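Complex shown without one protein chain; remaining protein chains in place.
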Amino acid sequence: MPGTGVLLLSCPDQRGVVASVAEFIASNNGNIVHAEQHTDEVEHVFFQRVEFELEGFGVGRDDILTAFSPVASKFDMSVDLRFTDVKPRIAIMASKQPHCLFDLLTRWRAGELPADVVGVIDNHPDHADLVEHMGVPYFHLPVSPGAKEQQESEVLDTLASLGVDLVVLARYMQILSPRIVDAYRSRIINIHHSFLPAFIGANPYRQAHDRGVKLIGATAHYVTEELDEGPILDQEVSRVTHRDSVAELTRKGRDLETIVLARAVRAHLEHRVLVYGRKTVVFG
Amino acid sequence: MPGTGVLLLSCPDQRGVVASVAEFIASNNGNIVHAEQHTDEVEHVFFQRVEFELEGFGVGRDDILTAFSPVASKFDMSVDLRFTDVKPRIAIMASKQPHCLFDLLTRWRAGELPADVVGVIDNHPDHADLVEHMGVPYFHLPVSPGAKEQQESEVLDTLASLGVDLVVLARYMQILSPRIVDAYRSRIINIHHSFLPAFIGANPYRQAHDRGVKLIGATAHYVTEELDEGPILDQEVSRVTHRDSVAELTRKGRDLETIVLARAVRAHLEHRVLVYGRKTVVFG
Amino acid sequence: MPGTGVLLLSCPDQRGVVASVAEFIASNNGNIVHAEQHTDEVEHVFFQRVEFELEGFGVGRDDILTAFSPVASKFDMSVDLRFTDVKPRIAIMASKQPHCLFDLLTRWRAGELPADVVGVIDNHPDHADLVEHMGVPYFHLPVSPGAKEQQESEVLDTLASLGVDLVVLARYMQILSPRIVDAYRSRIINIHHSFLPAFIGANPYRQAHDRGVKLIGATAHYVTEELDEGPILDQEVSRVTHRDSVAELTRKGRDLETIVLARAVRAHLEHRVLVYGRKTVVFG
Partner (left out) sequence: MPGTGVLLLSCPDQRGVVASVAEFIASNNGNIVHAEQHTDEVEHVFFQRVEFELEGFGVGRDDILTAFSPVASKFDMSVDLRFTDVKPRIAIMASKQPHCLFDLLTRWRAGELPADVVGVIDNHPDHADLVEHMGVPYFHLPVSPGAKEQQESEVLDTLASLGVDLVVLARYMQILSPRIVDAYRSRIINIHHSFLPAFIGANPYRQAHDRGVKLIGATAHYVTEELDEGPILDQEVSRVTHRDSVAELTRKGRDLETIVLARAVRAHLEHRVLVYGRKTVVFG
């Protein structure tokens, strides 16, 4: 039994888009199960997510984009077509800290993530045992001094050989070079351990402690060439007090990081995200 | 310059609804500025909110429902049509406590509520002076022992003479008889000072204190014949501790009550709410 | 290097308690590192948590209670003395659902829980492999029809043989008989998947869905003879909408359950909780 198709559309705001898209689905005997739209009234851009049943749809899935192209051309649309019965392939990149890595793996094992986790890339060897026990291929790719470029080549080769659709940086702690960012544009999600744009860069919990804030945060964003400046997918905060040491902020922050990263990954996997400029539309 | 029309639609879930509605708007040279939909997959009910520009629309506003009736009939739809340039008329009913009453009046004066506040009905005389100073007609309708029915008749007369579209119970503290509930079905919003369905009935903050809960809440709901059982519009909670006395819970709760009631009233006034059974669809 | 001692005290509210306790510590050359107090002004009960350095303290740890007994007698105190360098021994009881179990185990491995996890008791066999891989003894004690009493005897034997200080019900899904509750009074923490006292009993997420609430919750409480009525340790909620099916509420609720249970277990392990009647004092 087939799943659904998801059209992620954006175009200059203009009349008749909604009707034309709906007419395209209806005229092919389709049934829209979800439809959401947004208009950025400053930039005059229209966004839409249309999810429709593939069962009984009058056009085969390989021909849908071609059939849709007159509509796309008419409105000068960017079109992305996904199928919910095709599981995206995820690689998780981790470093010493285990919390985001194991949270994602536990959710995946529980059937919570509509994806296949096809590999874990780790620059420290610590998690090999448990990752492999959970049945996920493990790649130890350490960053030797002076050999970062070489390691990145190995990362790219590994991602390519695994056929990865989405890279999740689960507290990976290394800055990716433009080579990787560019190859996986809007397909690398990072978790930053602050409420961006506050506390960009290193040691955000120490920065937060020094500033005496009363809330700490975490931010999931797509990775771009500029550090911590990519489009934000999700954010969350937690209340702290004068009693919380840096260690305590770090511990409380871990819960934020796991939850925000998992929510962001899930939004991406459910094809609910459109990126434009440095911003996102995340449909509910 | 005219505003927009809002169609609030519900019908049995079936193919082609979205396309037919979009086609109706497009064929009349309309432009959809917002569209949201929801399908209750348990009850198989489809809900839609469609907001379209009246400027340049091919059908006069008085004729829209007639023009739309073929679509409505085909899909067995319930249809509600609103116009955003027609301000709903609100009456606020209050009792001794001022916080929700003055919060709503302050928001209204600041232009935050797309409505006209046409009267305040109060069963205590305390707020006459300030309400009148803010330019709102004030009606002191006390409930004398044994004369509740008479008071309710006066309330109904007052509401009728003011041409009220929405009644807001701003901690009114009286149970309305079915006579009033029925006359303003899904048009009376109450704020209950607990996280319903916990602590139904009297003294919820005392109940919360006795139970030792760690969060208190407030719930805005439409009033039905069953006490505190009407469809919920919005809820919010606030953290409390063992240090909080009943008086402190009451004080903290007031902030919840004002915010939740204001959010619910706003959702109603922006035509974002559909009621079905004892539940609501509140579009974002 | 020794840790600290923690005195958890409660007594009828009266003058001079704080000074007498402080004088006891000071006169033994002690240093108070944390002190918190609370007075229930309705019940007239005084509560205090005093944490002091053992290094250099003038009384050996086995003699502290004896040395303190004049103060305790004078004010008719209940006294509980803990040592932070003695790790409590935890048993986790689980059933089919893994999320709370593995969350606690992951936190424990990361050094987040000041405790030893000495065993997992499971009435389904599913988690044996991973639990043992994490180095924790695993006990499969299924509940056969008509043999619940027998299983409970095995549970009690297992807990006794492990020398357990705290039992954590990580979505165990079985009601414990008074025999177990009584043996581990105020030492069994359960996670209930609703915002108690709303939705007591079975299927709270379905109940929440039927009622149309806009927030769902989770509650950690000590287990007593009355179902879901024990003293509450912690609660948390999460926003939901009309779009959330029962399955989605269940998924979102899992995040609440893991976090609230972990926070409550941590508060207990850090000796920050005093129980009185059906309520708790949880110091910050």
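In order of appearance the chains are A, B and C, and numbering begins at 1 in each one.
FYI, contacts are C-beta pairs under 8 Å (C-beta built on N, C-alpha and C of every residue); 3 or more make two chains touch, one makes a residue touch a chain.
Owing to the predicted nature of the structure, the values given are computational and were not obtained by experimental measurement.
**Student:** Going by the contact rule already stated, which one of A:Thr4, A:Gln48, A:Asn190 or A:Thr280 would touch the omitted chain in the full complex?
**Tutor:** A:Thr280
**Student:** May I ask which residue of A:Gly135, A:Pro178 or A:Gly212 touches the chain that does not appear here?
**Tutor:** Answering carefully, the residue with contact to the hidden chain is A:Gly212.
**Student:** Tell me which of A:Ile64, A:Ile232 or A:Leu249 is the one touching the absent chain.
**Tutor:** A:Ile232
**Student:** Which residue numbers on subunit C touch the omitted chain?
**Tutor:** So the residues of subunit C touching the missing chain come out as 15-16, 18-23, 25-26, 29-37, 39, 239, 284.
**Student:** Extract the touching residues of subunit A with respect to the undisplayed chain.
**Tutor:** Contacting residues on subunit A, toward the hidden partner: 38, 40-42, 195-199, 211-215, 217, 231-237, 241-243, 245, 278-282, 284.
**Student:** When the complex is taken as a whole, what residues of subunit B touch the one chain not shown?
**Tutor:** 98-99, 102-103, 106, 109-110, 112, 130, 133-134, 241, 243, 251, 254-255, 259, 262, 284
Quick note on the criterion: only the chains that are shown with their structure count from here on.
**Student:** Between subunit A and subunit C, two copies of one chain sequence, what rotation angle (nearest 5 degrees) aligns their Cα atoms?
**Tutor:** Between subunit A and subunit C the superposing rotation measures out at 180 degrees.
**Student:** Any idea if subunit A and subunit B meet via the same residues, over half in common, or different ones?
**Tutor:** Same: when the shared numbers are divided by all numbers used, the fraction is over half.
**Student:** As a quick test, compute the distance in whole Å between the mean CA positions of subunit B and subunit C.
**Tutor:** 41
**Student:** I'd like to verify one number: the distance from the centre of subunit A to the centre of subunit B, where each centre is the average of its C-alpha atoms, in whole angstrom.
**Tutor:** 37
**Student:** For subunit A, write out the residues touching at least two other chains, lowest number first.
**Tutor:** Residues 284 of subunit A each touch two or more of the other chains.
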